[in-house]
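All protein chains but one are shown in place.
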Amino acid sequence: MKKEGGRVIHIACRVNAVEAEIDGHPMERLLDALRIRLRLTGTKEGCGEGECGACAVLMDGRLVNSCLVPLAHAAGASITTIEGVAADDRLHAVQEAFIAQGGAQCGICTPGMILAAIDLLERTPDPSPDDVRRALAGNLCRCTGFGRIVDAVLQACRRTSEAPPR
Amino acid sequence: MRSYVPSFELRSPATLAEALDLFAREPGRWRPFAGGTDLMVLLEAGRLEHRDYVSLWHLPELRFIEIDETSLAIGATTTYTDVLRHEAIGREFPMLGLAAAETGGVATQNRGTLAGNIANGSPAADTPPALLAYDAELEIVSARGVRRVPYEGFHTGYKQMDLAPDELIRAIRLRRPPHPGRQLYRKVGTRRAQAISKVCFAGRLTLVDGTVEDARIALGSVAPTVVRARLAEAVLRGRRLDSGTVADARRALAGAIAPIDDARSTASYRSRVAGNLLEEFLTGAT
Partner (left out) sequence: MGAVGESVPRREGRSKVTGQARYVDDVALPGMLYGATIRSPAARGLIRRIEYDPSIPWDEFTMVSAADIPGVNRVALIRDDQPYLAEHQVNHPEEPILLIAHPDRYLLEEARRQVRIHLDPLPAIFTIDEALAAREAIWGTDNVFARYTVAKGDVDAAWGEAHLIVDGEYETGAQEQLYIEPNGMLAVATPTDGVTIWGSMQCPYYVHQALKALFGLPDERVRVVHMETGGGFGGKEEYPSVIAGHAALLAWKSGRPVKVIYDRAEDMAATTKRHPSRTRHRTALTRDGRLLAMDIEFVIDGGAYCTLSPVVLSRGTIHAPGPYSCPNVRVRASAVATNAPPHGAFRGFGAPQSLFALERHMDRVAEAAGLSPAEFRRRNFIRPGETSAVGQVIRDPVDMTALLERAFELSGYHQKRAEFSRPQPGPIRKGIGFAAFMHGAGFTGSGEDHLASVVRVEATADGRLCVLSSNTEIGQGTNTILAQIAADAAGVPMDIIEIVPPDTAHVPNSGPTVASRTCMVVGSLVESAARSLRSTLLTSGALAEPYSGADFRRACSTYIEQSGPLSASARYRAPEGLQWDDERYQGDAYGTYAWAVYVAEVSVDTTTCEVRVDDFVAVQEIGKAINPVLATGQIEGGVAQAIGWALSERVVWREGRMANAQMTNYIMPTSMDLPPIRVHFVEQPYARGPAGAKGIGELPMDGPAPAILNAVAHATGVDVRAVPLVPEELMAGMTKEE
């Protein structure tokens, strides 16, 4: 039965703007392909059931839970993980806001939360606090109670609107 | 991850015809895999019994929203995000847009599909009550051809449906122009977001001179399948919405549902809330 076998597929995709080739099982979680095969451990596993959002990445411009994406679906995709958010040494406005506002406590939800925030701001550059809460409802945080996180996202969108385009 | 991942197969045919061919040649071997938001959860829990899947995710023939004079057709792998962002759906079939916005969070909405929501067969699914209330029709396709069936009646029992092993849902059709009138979609979940429903209500009614001309009452999570409360609808037809009518409709509703106790809620809570939601809808108290 199980010990050997299992088809291995070879997929090509872009991860953080770099071409990547991944060999893996077709039903393997994208989360594991990123963390183990590509050694991008910034994306986290919190629940393995698509509830907590700690595994969230951007795939073809949309936020997805990578624990629910089979590797086969990543073929040809453009993926952004937390490692791809900062531009070299320059942090993204959302990252800076999280630091300034105390949006990260234990930090385990933070990568997914930041990607969810970036996804929101790209769709809604000037969200209300309710918009922010709705957009982040799929990212569970046990430490902060969300107050500092909402303030961080609101700060980031103010900064983004003031800053020159990147 | 509680499954032996190497033992699962996921094939990615390039066209719908190729996919249907696989289903036809090896009936029973292959099952469809759309966005994976239900199947991957089962995989990780060690409860995905079937092994071989055909991916529909990339098939261009299945992801579309097409409007003509008489219908709005939504392709099977249209995501919740696509549905809730679509202007015409929001205008003409608002309950469907609301249902899509209530399903999971943003990340789930970006990957979950309308046909997946239907074919997963859960009585707690969020879009089926809205689809029932809109008299939706399913377009079902196989290598043998195409057939159209009313969505009502598609679910024949708990996780049972009118879908042969070689068939796929190709599209969901809604009739245009939509019926005017009062509508209420309300999902009562375990929390305000990212929740499985305890009771889900979709109601639509048309009043002419204060009398009910037509009504649709659909509910999720209160029976082995999504249900239409036809008895309650019959009570309403031709009557004015006074307190007597509301009470009679509520009584008739009780006969249409069979809620259970489970890890999320109780039968008595579900019964009571279903009746309360019907009353809320009929009294226009929203």
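By letter and in written order, the chains are A and B; residue numbering begins at 1 in each of them.
Following the convention adopted for this analysis, a contact is a pair of C-beta atoms (placed from the backbone, for glycine too) under 8 Å apart; a residue touches a chain by one contact, two chains touch by 3 or more.
From a predicted model like this one, the values you see are computed outputs, not experimental measurements.
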Check your understanding: Considering the complete complex, which visible chains touch the unshown chain?
Key -> A, B
Practice item. Sort through A:Val15, A:Leu38 or A:Ala54 and give me the one touching the missing partner chain. Key: A:Ala54
Review point. Looking at the whole complex, which of A:Ile11, A:Leu63 or A:Leu140 touches the chain that is not displayed?
Key: A:Leu140
Exercise for review: Sort through B:Ser71, B:Thr206, B:Thr245 or B:Asn276 and give me the one touching the missing partner chain.
Suggested key: B:Asn276
Revision key, fill the gap. Note that subunit B touches the chain not displayed via residues 1-6, 41, 44-46, 105, 188, 190-196, 199, 263-266, 268-269, 272-273, 276-277, 280, 285
**Study point:** Touching residues on subunit A - with respect to the absent chain
**Key:** 1-3, 35-36, 40-49, 51-52, 54, 81-83, 85-86, 91, 95, 98-111, 114, 129, 132-134, 136-150
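The working rule: only the chains that are shown with their structure count from here on.
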Point to revise | Distance between chain centroids, defined by C-alpha means - subunit A, subunit B (Å) | key: 29
Point to revise | Touch list for subunit A against partner subunit B, complex | key: 1-2, 5-7, 25-29, 32, 48-51, 53, 56, 62-65, 67-70, 72-73, 75, 116, 119-120, 134-135, 137-140
Review point. Where on subunit B does subunit A make contact in their complex?
Key: 1, 4-12, 33, 36-37, 40-41, 43-45, 53, 55, 57-58, 81, 104-108, 110-111, 192-194
